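Every protein chain except one is present and positioned as in the full complex.
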Amino acid sequence: MASLAHPQQRQFNPYSENGGTILAIAGADFSVIAGDTRQSEGYSIQTRYAPKVFRLTDRAVLAVNGFAADGNMFVKKVKQRLEWYRHAHAKDMPLRAIARLIQTMLYARRFFPYYVYNILGGIEEDGTGAVYSFDPVGSYEREACRAAGAASSLVQPFLDNQIYFKNQRPAPGTSHPVHLPLPTVLSIVIDSFTSATERHIEVGDGLEIYVVLAKGRNLQGLEGIRGMQELTVTEDGERVFVVRRELKKD
Amino acid sequence: MSIMEYNGGSVIAMVGKDCVAIASDLRLGNQALSISSNFQKIFPVTDRIYLGLPGLATDVTTLRERFRYRVNMYTIKEEREIEPETFAHLVSSTLYEHRFGQYFIEPVIAGLSKTPSGGVKPFIAATDIIGCLNFAKDFVVAGTASSKLFGVAEGLWEPDLEPEDLFETISQSLLNAVDRDAFSGWGAIVHVITKDKVTTRTLKGRMD
């Protein structure tokens, strides 16, 4: 006879938290996706350089934050699906389709979730900058900006203020810009991470900022950026760049 | 559920050039249910010292009366006004007396202390629920939105702000932080303390 009351002790915890913070901001014709590079567990820093932001295509960049093993596996599976799509359709998957793919892949694991917060940034088919943010089980939304991870509670209200101009009234006869210029966005991203580094122990070491530019957009606003590296593969399409900065290591 | 989140509320204080500011939200809640949008958490101690008491509302009332009593006793005994530094230690020792049965309050102190030359020096401090003092040179935060306040204030604050700029900085810090906190908000109050006056402004905030 089957007994349903079977006390089974099960102490293995398949999850861990590896700290760090990610953030993305969409512009009119660009998108910026950034993350710090510290990986930690508890009070120990495992490494000062473990990327959390990944180029998927020339118009899509994915940032993952939470449990690092799940994050890496998830990125691996997304990249695999994008490659299959390329082989089947001879083109890169559009951003909104990647977003839906990610939601499906996350929800597929509804009852053993990837313990990861995802932020997808890039350029939409209509040439606009876009940010999609996800929860671990696949709820998602297109937004203009989003912070996630250990210091999200520190960064998000700052972004509300600086990107959405929340609680600010424009000077009489003027109005708030709907989209900010690229140099302003980059400054806000760097300020967000230096602030988070100052007040959160799990944030620091290094900063990787990915910039995706819409098709045909010139490099206006990127001229003065030190040590920028281009990662674009295809020609005459969107372009991807990465900018690296040091953050405090204490 | 955490007792610090039972009534909600947040306080922040900032240093400026020859001035300090202290601000709080105005919400009083019963867990997720908002009860009042005019619950004061900041109280004047002297003409130049203000005290913020975020935490359990019943203890706000108790401690407010307790500090009024102890400051009065100090003033009578010493025959002079208490200085912010001294008051901070009074707050600390009052809380530590209850080390093993705490008041659920994280006090924030903002004031101007007198210098020997006759000028004033900005002073802010905060303690945890058992009176561990934190003398900061820039800003202090406390309450249910503290992590958000840390983030915004760290991004907005800069040294030597004039009173009007300090008002804008502390107001923006508080408003944007409490808008992301379910337990704080429903309006705000800001006090800017300068050498010869205290400016108090009540701010409208999101009511959701």
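As written, the chain order gives the labels A and B, with residue 1 at the start of each chain.
As a working rule, a contact is a pair of C-beta atoms (placed from the backbone, for glycine too) under 8 Å apart; a residue touches a chain by one contact, two chains touch by 3 or more.
Following the convention adopted for this analysis, contacts and distances are computed from a predicted model.
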Missing subunit (named according to UniProt) among the choices "Ras-related protein Rab", "Proteasome endopeptidase complex, beta subunit", "Ribosomal RNA-processing protein 42" or "Ribonuclease H2 subunit B": "Proteasome endopeptidase complex, beta subunit"
Chains in view touching the one left out: A
Omitted-chain contact residue, chosen from A:72, A:128 or A:194: A:72
Touch criterion as defined above, residue of A:16, A:104, A:220 or A:234 at the omitted chain: A:16
Those residues of chain A which, in the complete complex, touch the missing chain: 1-4, 6, 8, 10-12, 14-16, 18, 39, 41, 44, 46-50, 67-69, 72-73, 112
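Heads up, the rule we're going with is that only the chains that are shown with their structure count from here on.
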Chain A partner contacts - residues on chain B that touch it in the complex: 147-148, 150-152, 154-156, 171-172, 175-177, 179-180
Complex interface listing, chain A residues touching chain B: 151, 153-158, 160-162, 166-168, 191-192, 195-196, 198-199
